[in-house]
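All protein chains but one are shown at their positions in the complex.
Letters are used for the chains, namely A and B, taken in the order the chains are written, and counting of residues starts over at 1 for each.
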Amino acid sequence: MQPISIISLNAYLLVSAVLFALGLIGFLTRRNLIIMFLCTELMFQAAAIAMIAFGAYHMDIQGQVFLIFVLTVAAAEAALALALVVALYRRRNSLDAEVWSEMSG
Amino acid sequence: MTLESMQPMLSELSVLLVPATAHGGGAASHGAAAVSEAIAAGPWFAMFIPLFPLLAAVVCGLFAFTRRYDPKRSKIPGWCCVLGLLLSFVTSVAVISRIGHDTLQVTIFEWIASGSLQADFAFYLDPLTSIMLLVVTGISTLVALYASEYMSGDRGYARFFAFIGMFVFAMTCLILADNLVLLYLGWEGVGLCSYLLIGFYYEKPSAVAAAKKAFIVNRIGDLGFALGIMLTYMEFGTVEFAPLFQALSGHSPESVSGSVQIIPFLLMLGAFGKSAQLPLYVWLPDAMEGPTPVSALIHAATMVTAGVYMIARLAPLFVLSPYALPTVAWIGGLTALFAATIGMAQYDMKRIFAYSTVSQLGYMFMGIGVLSATGAVFHLFTHAFFKALLFLGSGAVMHGFAGQLDIRRISGLRKVKGWGVVTWTMLVGCLALAGFPFLSGFFSKDTILAQAFVTPGYGFTILGFMGLFTALLTAYYTFRLFFRVFLGPQRYEPGDEHHADDDGGHGHEAEHFHPHAPGWAINLVLTILALGAAFSGYVGVFGGEEHGWFGGMMHASTGNAVTESLAASHGADGHAAGEAAGFWADPHKWMMAVSAVIGLVGILIAWYFHLLNRQAADRLKERVRPIAVLLENKWYVDEGYDILIRKPLRMAGYVFYLIGDTIIINGLVALGGAIPRLIGSTIKPMQRGILHGYGLGMAAGLCAVLAIMWWLIQVGVT
Partner (left out) sequence: MLNAGIIYAACVAGAVGVLLMLPRRGSQLALLGGLIGAASLGAALLAVLNVTQGADPPVGERPGVFFIVLAFVAAAGAARMITHPRPVYAALYFILVILASAGLLVLLAAEFMAFALVIVYAGAILVTYLFVIMFAQQAAEEGQEANESAPYDLSAREPVAAVAAGFIMLAALLGLMYRGTGQLDSSSVMNAQAAARMVESDPAFALLVQKAERALADQGTLEPGETVAWIESNDREAWLTREDSASAESGAGRLVTLPGDFQIDNVERLGLSLMSEFPASLEVAGVILLMAMLGAVVLSRKIQPLMTPAGGTDTGSA
C-alpha cells in the first residue's frame, strides 16, 4: 500500500465534483420530494469519494473514520427525511414539493 | 470711595496677601501652622458624628417600611432619631474639645482613588468645623425633639425622621469634609433631603411644585459649584483641602491664571443657590410648604447657611480674585434689602420668616464679602438660634390653630391659656432678630455692619447704609408680626388643617374651636432656643481679645484668610482703619449705638401701626397702594422669571419640538421604518415558499463564492 499520486487524486476529485454537481442539479430541478432527498444522498456520496481520496493521498485513516460519521448522519437524515415525506404525503396525497408553498412572502 | 481710587490699593493688597493666605492659623497668632507640617490626626471617634444620624435614619426608614407600625400609637422613630442626633451632638462636643484652635484630620476610609484624584472619606477639623458642628447637631437635636411632638399622628411620622436623620448625616458630611468631593456629596445630600422634606406632603400639588422648584433652582447653582470643583482639580491637581490650601499659599491674584480667578465665581454660584441669594432665592419662600420643623432646621438654621460655610471654608480661594468677595458682598447686601422689603408686605407667618431668612443670609454674605468672616459665621451662629426659635414658635401656632398662619386672622395669643411660653420665647426671638440691644442678633449684625464701614472696597460704605436700612425694615416686619399675632385683642380663626390626633372635640367652626396648646416637648425646645437666642451673642463678646471667643475660633480657621487680606491691606486691623477715617474710637461701639436706635425705631413704628392703631396701617397702605401691591406680590419676580426664562424656554421647546421632533426625528424614524419596508416589498416576491427557489438561491450563492475565489486566485490576490 502506498499513497496515490496527485494525478490519481485529481481524477478522483473530478469524479467527486461531477457527482456533487449532478446531485445539486437534481435537487434543484426535480419536484419529487423523494428524488430530491435521493439527490442529497448523491451529494453525500460525492463527499465520501473526495474524503477517501484525500485520505488515501495523505495515508491518513481519519478520512475513513470521518466517512463513518458521515454515513451515520446520512442514515439519520434519511430516516427523518423519509418520515417527513410520509407525513407530508399523507397530508396532500402528493409528493410534489411545490404544493408546499405556504411560506411565500 | 470710587473704584479708580481703590485699584492701586487692591493690587498692593494682593502682593501682601502672599504669606497671609497660609492655611490654618494665621501667621500672626499661630505661627506657620500647617503650611509645611502634616496635619495632626484627629480623634477617631469623629466618625460617629455622621454615623449616629445615619443609623437613626436607617432605623426610622425600617419603621417607615414596616406595615405593622402605626404612627398614631407609637413615637418610637421620633425618639430613635432624637437619640441618634443627641449622641451625634455629644460626640461633636467631645471632638470639639479636642480640636480647640488646632486643625486636625481624620481619615475614615479611602473613598475615591483614581489616578491623581484622591478623595478620601476624611474629615477636616478646624474651629470653623467646630462651630458648624455645634449649630448643626445641636439645633437638629432640638428640632427633632420638637418634631417628635409636632409630627405625632402624621402618616409619614417614621419617614419624616428617616429624612431628618439622613439630612443630618449629609449636613455633617458637608461640614466635616476634608475634600471638595465629599463636601459636594454632602451638599447634594442635603439638597436631596431638602427636596424630599419640602415635598413631604406629596399629596399636596403645591408641595410637590415647591419641592421641584427648590431642586431645579438648586441645580443651577450646583452646576456652577460642580464646575468650580472640576476647575479646581484641573488647576491644582487636588481636591483635598490641606494640599489645596498649601498650593494656594504661594499665590496672589497676580500670580494665578485667569481660570483660577474664575473658580470663586463658579463656587459662588453654588453658594447663592443653596443659600437663596439673588437671583436664585425664589425657591426658599416656597420651601415653606414642608413641615415647620423642616423649615426651622433646614431652611433657616443649617442647610441654607451651607453657602456661607463654603465661602468661609474656601476663603483662600476666594481671595485669589480681587472681584470675588466684593461681588459676594453686593449680592448679599442687595438680597438683604430686597427680601426685607418683601417680608414687610407678607401676611403668612412662615413666609415672613422665610423672607427674613433670605434677608439675614444676605447679611452673612455681605459680612464675608466685606472681609469679616467672623461676622458672617457669627451671624450664622446666632441666626440659627433665633430663626429656628421663630420658625418653631410659628409652627406651634400653626399646629395649635389647625394650620392658621395668616397674621390678619389671628391676634392676642398672649391671653390664650397655655400659650405663655410661646409668646415669651417668640418675643425673645423677635427682639434678637430685630437687633434689640444685648441680644444675640444685636452683636452679630453689628459686627457685619461695622465691618462694612471699616473695610475699604467697592462702595462698601453704601452697603453699610443699605444694611442699616435693612435693619430698620427687619425690626419693623418682625414686630409687625409679633404685635399682630401675640398682642392686641384676642381673636382667632382656625385654619383648614385637621390634625389626625385631634379628638374631634374641636371642629372647623370658629365658635367651637379650641386651640391645641403646645405640649412639654415644644415648650422645652422653645425655651432652650430662647436662651440661645438671648445669650449666644456673648460668645462673640467675651472670652477673647477681639470678637470674644468666637473671634478667636474664627481666627484659627480657614475663614481667617479674608481677615488676613484685610489686615494686609492696612497693616493693622479694622479698628485702626476706623480711627484713621476719623470716626469714633471703635467702629463696633458706635455701630452698636446706631443700630440699637434703628432697631428701636423699627419696633416703635411697628408698635404704632400694628398694635396701637391698626386702622392707621390700613390707611397708610391705601395711600401707598402701588408699592404695597408690588411688595405683596414679591416684586413680581416669579412672574418675571416666568416671562423671561420659562416662557422663552417653553417657546423654544415648542419650536424645537415642531422642527426637531416632528420633522427631523419623526422623519428619521419614519425613514428608518420605510427603508426595510421598501426593501422587503422589493424582494418579497423572491420568498415564494417553493423549496426549489431556496435551493437555487443557495446554489447560486455557493457558485458566486466559489467563482469569486477562483477569480481572486486567477488574478493572483492569494
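Everything that follows uses one rule, which is that contacts are C-beta pairs under 8 Å (C-beta built on N, C-alpha and C of every residue); 3 or more make two chains touch, one makes a residue touch a chain.
Just so we're clear, the structure is a prediction, and the values are computed from it rather than from any experiment.
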item	value
Sites on chain B contacted by the missing partner chain, in the whole complex	692, 696, 699-700, 702-703, 706-707, 709-710, 713-714
Absent chain, residues of chain A that touch it	1-15, 17-26, 28-32, 34-35, 37-39, 41-42, 45, 48-49, 52-53, 55-65, 67-69, 71-80, 82-87, 89-90, 93-98
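Assume only the chains that are shown with their structure count from here on.
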item	value
In the complex with chain A, residue positions of chain B that touch it	680, 684-692, 695-696, 699
Chain A residues within the chain B interface of the complex	24, 27-29, 31, 36, 97-98, 100-105
